[in-house]
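Got a structure for you, questions after.
With one protein chain held back, the other chains of the complex are shown just where they sit.
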Amino acid sequence: MKRRTLLATGAGAALAAAMGMPARAQDKTKVGFIYVGPINDGGWTQHHHHSAMEMVEHFGDAVEFVYQESVPEGPDAERAITQMALGGADIIFTTSFGFMDPTVNVATNFPDVKFEHATGYKQADNVSVYSARFYEGRAIQGTLAGRVTTTNKIGYIASVPIPEVIRGINSAYIHAKKVNPDVEFKIIWIFEWLNPAKEADAAKALIEQGCDVVLQHTDSTAPHQAAREAGGVYTFGQAADMAEYGPMPRISSIIDNWAPYYIDRVQAVIDGTWSSVNTWDGISTGMVGIGEISDVVPAEVKAEAEAMRDAIAAGEYHPFTGPINKQDGSPWLAEGETASDGDLASMFFYVEGVEGDIPS
Amino acid sequence: MLRLEKRPQPSRAWTYGAPVLAVILTIIFGMGLFAILGKDPLIAIKTIFWDPIFGPFAHFYRPEIVKKAAPLVLIAVGLSFGFRAGIWNIGAEGQYIIGAICGAGVALAFYPMEARWLIFPLMIVVGLVGGLLWAMIPAILRVVFKTNEILVSLMLVYVAEVLIKAFSIGLLRNPEGFGMPGSRNLRQYPSAANLDLIPNTGFHWGALAALMAVVAAYILFTRHQFGFNVRLAGQSPRAAGFAGVNANRLVILCMGISGALAGLAGLFEVAGPSGQILGSFPAFYGFTAIIVAFLGRLHPVGILFAGLIMALTYIGGQAAEAQLNLPAAAILTFQGMLLFCLLAVDVLTNYRFKFGQREAR
Partner (left out) sequence: MDINPILLLAALMVASTPILLAAIGELVVERAGVLNLGVEGMMIVGAVCGYIAGHSSGNPYFGFVGAACAGAVVSLVFAVLTQFLLTNQVATGLGLTMFGLGLSSLIGQDAVGSPDLTVAKLSFPILSDIPVLGPILFRHDLMVYLSIVIVAGVWAFLKYSRAGLILRAVGENHEAAHALGYNVRRVRVFAILFGGACAGLAGAYISLVRVPQWIDGITAGAGWIALAIVVFASWKPWRLIAGAYLFGGVTVLQLNLQAEGLKIPVEYLSMAPYLATIIVLVMIRAGRAPASLGKPFHPSS
């Protein structure tokens, strides 16, 4: 930023503050992002940032982009968000679940600023919430995993026990089991979203126990590296395509693609049509992207997975379609019944066949 | 050959001059760092040190500084007793966490009962006792088994971190939180909330407690036998022994005070600014407070200023990150440099540089 523009905006901000109003640039729309991790974490934050940059590219000079990385959840987050609002942001995206209460708190103080909180559930007049149906991608992963495994042991590196992660495990399991009744899931919880050393150890432990497919709900590429060294083990990209590890071990991926949503929401602010919404999009809008399935997967399996992807995108198939029982054998969904969004949002049980307990 | 010579008396001039010199040195080094990162060094320094206090948004930043400084000062004052006496509690982070867990546990046990007169005082007591008991583990082990308290208190930090993580997804998880980690938000529970005593000043119960601790410590150190004993034990354990100071009692007392204050800080933080028991609750405050204690030269008033300066670098640093797109790591590096400079110039207080022949080794 040029020094002159900074001083100019600073003066404008001072004036606005004196009037008790957040500063507003006249022509440009100011878009702010609050990230929980560093922008080069290779996973969650990097992909929010990547999508944000795509959004900036789309609008060019029409938007001014600010961000703050590595914001700890808790009181620091509230200050960071306030600071951004004071700085004249028109719309602020807060991209971690832990920013929920801070976002809502700040939003009440700045009724004219629009807020968008990722993965939370508290909506307000000027707070939208958005999240992605990653479990749709997990259904495709499960199908592929069930088909390619020869040991019938599938490893799963799980992060923090919350419904999103549990939905992913269930969705992957149901679809792996569907195509291969002999599969067994081995699940390791590491209680963190990103810890390459632990992820590497977990992947190695799973591989040593005979798993030849390792799914991950953690953000680093460490499991891919472990799989590559072990040889003959399949993995899937998480958050990023992680194509540099293809065609083996990475055979496909779930890509977080927030760009279309960000473009859409910023456009709404520019047009003055923004309103608070609760968005939970999946493959159909592209929010959940399925990375190219590599050629080591047999053609008919690839076709099967792609057909499922297209069916989900078209709304013809729901990954949680009955009959599905809970782990204890009690019925959850009847034949042909699909899970409600409410059920999915608070899912805290394994489906029948998954072994072990959810830590709590 | 440049060499150090011990001053017979600590220099009064340097006692006050050294911190100023350190801040100037840090600013010079910091400007170099920011220039390397391609930012205008003057603007970066202004954003960090000037704007939060005098800038256009000072009305917002000043309370934030108070909020950030309160736990640091509270913990650091507690630590200063032990550090003066040569008792090294470096596990304040753990005591801080346990204080928060205990205090929040009380509040959550009573939820949703409306009885602030009962619940809030009880939380304070339990939070304080929680921190105190956690500090008693290294204290008692040192007294009974002569175990090294530095290492035991450090180990207990990790244990406390594991506990708060486990509780945030287990025992204390918000039953209405859609299965997400984290307890109920205590700030939204009127019987337990630690809100600003004077609205929009950031001056909450924790800040009040920190001020009271500063005053109490000042009186103890200057007017009371206990403060004298602490200083004596630190300067010369043998002399303290002859003077009838009971070393074991001193360990228990010093560790107890620091644990209790750290527990209090944790409780006020979880009931106020933080609001929730979360895996991310431990924010290194217990360790940062060690630094604050040294920056303040283990003197209560010094600690008060050191805590405010440390808080300023956090608040201003975060502002610089947002406004100048400085990487978060730059601020961490800058804080490290500030600490190094402050510690380094301290030598001027007790030693003087001399050119000349080296004395015999």
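Chains here go by letter, A and B, matching the order in which they are written, and residues are numbered from 1 within each.
Simple rule for what comes next: a residue touches a chain if its C-beta (ideal position, glycine included) is under 8 Å from a C-beta of that chain, and two chains touch if they have at least 3 such contacts.
Here the structure is a predicted model, which is why all the values come from computation and not from measurement.
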Residue touching the undisplayed chain, where the options are A:N40, A:N278 or A:S340: A:N40
Residue touching the undisplayed chain, where the options are A:S51, A:Q68, A:N170 or A:S220: A:S220
Contact footprint on chain A, counting only the chain that is left out: 37-38, 40-42, 70, 153, 155, 186-189, 191, 194-198, 200-202, 204-206, 208-211, 220-222, 224-225, 228-229, 244-245, 355-357, 359
In chain B, positions touching the absent partner: 4-6, 37, 88, 90, 137, 141-142, 145-148, 150-152, 154-156, 158-159, 162-163, 165-166, 169-170, 287, 290-291, 294, 327-337, 339-340, 343-344, 346-347, 350-351, 359, 361
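Basically, only the chains that are shown with their structure count from here on.
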Distance between chain centroids, defined by C-alpha means - chain A, chain B (Å): 36
Chain A contact footprint on chain B (complex, rising order): 40, 43, 56-57, 59-60, 64, 67, 165, 169-170, 173, 178-182, 185, 269, 273-276, 278-281, 283, 315, 318-319, 321-325, 327-329
Chain B-touching residues of chain A, taken from the complex the two chains share: 1, 3, 6, 10, 13-14, 17, 38, 66-76, 78-80, 82-84, 86-87, 97-98, 101, 121, 160-163, 166, 191, 345-348, 359-360
